[in-house]
Every structure is written in structure tokens, then in C-alpha cells.
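Note that one protein chain of the assembly has been removed; the remaining protein chains are unaltered in position.
This part shows chain A:
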Amino acid sequence: MKTVTYNYNSSLNWVDVLAEATGGCLEGNFIKGDNEMFKGTHFFLPIEDGITAMLIDTTYKEEVLLKYRNENNNFIGFHFYLTNLDIDFILDDEVTLLGKLNYNLSIVDCTIDLDYIVKKGTRLFVICILFDKEALKKYFSKITPIADIILDAQKNTVIRLDRMGTESLILINDFRKISSDSSLYKVYFKGLVYGLIGNCLEQLNNKKIIIDKTITADIKNIIASKTMLQNSIEGPFPGVNFLAEQVAMSPSKYKILFAKISGVNPGTYFYNNKLNRAKELLETGKFTVNEVAHKLNYANVSYLAKRFNEMYGIYPKEYQNLF
């Protein structure tokens, strides 16, 4: 297995090192690479004082061990992962899975050595937001529970693994529609990064449960069930009984667990995602509102319009007209 060692920090002098390590070439804010190991880009951008962000969008052509080693210890990284295959995330000789049905958000102190094993054919899409500890203190000190978790020197191991909220996923998916050639790419990227930080803070502030180091089978089932809901977003809501049965849980347990993980109950989750889908369909300009309502199994247009307006503050027809 090939091994690549990275080194990065919140000031940008690691960029050259990264370019060299990956065998890519530096073009503006992009490192583009296409070799026997991987194909893809790394895009990095200083956001503001003390915050730098990087977007990794690569497809690996062989199994690789990625090692992250850092010499300075003044920053903390927030990582948002979107992958097609699970990645082995090795920490203190313990392996955790990162991926679609596992954790997809990590908050890590830079002093920790991180190893990832990426399988052949993995499409890795990661957004890393690197916070200077000083900058972080400035924002987090106001939220005591977070300050305790994040800035406690004693617990300064991997701070936490988590799953990002639906809003964050929607933000990232919206951003992925923008071409990297666009002159506004950086502007939208900054917007994305700020949005992710904002959501993440809220999540840290409000989250009822902190998932343990290993994800239990139950939680995994719920996550799988969420994915299933996503895939059947155009049809009717299958009902909690059916969903619970599929993952062999009682409906009440299913509902409680689902709400704990997602912050909303299964129905709300489903219908909010449906509306988001409606919004996306309208943006394509290929469908009338009526067609969208029909396609997404709404009983009638006016009901879709009502819900759409509740969610987005604008009626679908108007949304389409002003687009």
C-alpha cells in the first residue's frame, strides 16, 4: 500500500508541501493532480484571520494510507466528509469508519496523528476548516459546553466524531453545483464555509446526545433508514411502522432514536427533504410547479405551494419566475 504523509496548518505554508506530496501542480488556489495514485483537486482559501479552509475532491485509483502529521499545535480542524465508500480512520490504533453511513464530521486537534486508509475507487469529497485556537476561543468561549469539550487540554484527543446535519449536507450539495471555473467560486466557497461553521456551532450547542466512539448497530440502522428515505423521496411517506419494521425496531424506539440523531421526527425529515427536492426541480427550469407537485406525489399544487412557502418564505411559482 502506498503511503502519503501530509502536513498542514492554518497558515498556508503547507501548500507547497501538499503539492509535492500528492504529485500535483499548483494553479492559483488549486492543486490539480492526475497520476497513478489519484485524480482530483485540492482547493484552499484563507477565509479570514485565523480561519483557512480546504476542499478536497479526489478519486483514488489505488488503496492509499494517508498520514497527517503536524509540527505546530495551534489549530483545530473541522472536517466534513462526503464519500462513496467508507474510509478507515485510525486513531491510537483504533479503527473507526468514516463514510456515508458512519461518521461524516470530525473535529480534531492538530496535535493528533491521523491515519486514513482510503480504498481503491473512493471518491473523497472533504471540506476542512482549520481554526486557529485563538480564533476559536474567541467564538467558542461564549458557549460553555463547547468550550469545555473543545478547549480542555486534558481531553485534547480527538475531540469528537459526529454526523453533520441535513442543512450542512444541503449547503454542500448546493455548492457542488457551482463550476470551479466560475469567478464567484471563492465567494460561494466562503459562503459555504461560514454556513457550515454556523450550522456546526448550532449543532454542538443543541445536540442532545453525543455519539460514542463506536456507532451502535441501532444508530447505524437509523442512518441506513434515513438514506432509504432519501432514495424514496419522490414517493409517499412509507410510515413509521414500515420503517421501524425494516430495521427490526419497535415504532416508538425508532421514532425516539430517529429524533435524537436527526433533531426532527421521521415525517418532518422526509417532508423537508421532499421540499428541498421540489426546490431543486424548480431550479432546473424543466418542470412546471404542477409537474413538480405531481412528480413528488403531492395531492395538489396548492398544498405544495403552502408548504413551500412555509419553508422558504416564497411561493413556488414566484420562486421559479424570479430565478
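FYI, contacts are C-beta pairs under 8 Å (C-beta built on N, C-alpha and C of every residue); 3 or more make two chains touch, one makes a residue touch a chain; residues count from 1.
The criterion applied here is as follows: contacts and distances are computed from a predicted model.
Selecting from "Carbon-monoxide dehydrogenase small subunit", "Ferritin", "ABC transmembrane type-1 domain-containing protein" or "AraC family transcriptional regulator", the unshown chain of this assembly corresponds to "AraC family transcriptional regulator" (UniProt protein name).
Here the missing chain is touched by one residue of A:60, A:116 or A:319, and it is A:319. Only one of A:190, A:220, A:277 or A:307 touches the absent chain when the whole complex is considered: A:190. Touch with the chain omitted from the figure is made, among A:162, A:202, A:218 or A:245, by A:202.
Mapped onto chain A, the footprint of the missing chain covers residues 139, 142-143, 183-184, 187-188, 190-195, 197-199, 201-202, 205, 279, 312-314, 318-323.
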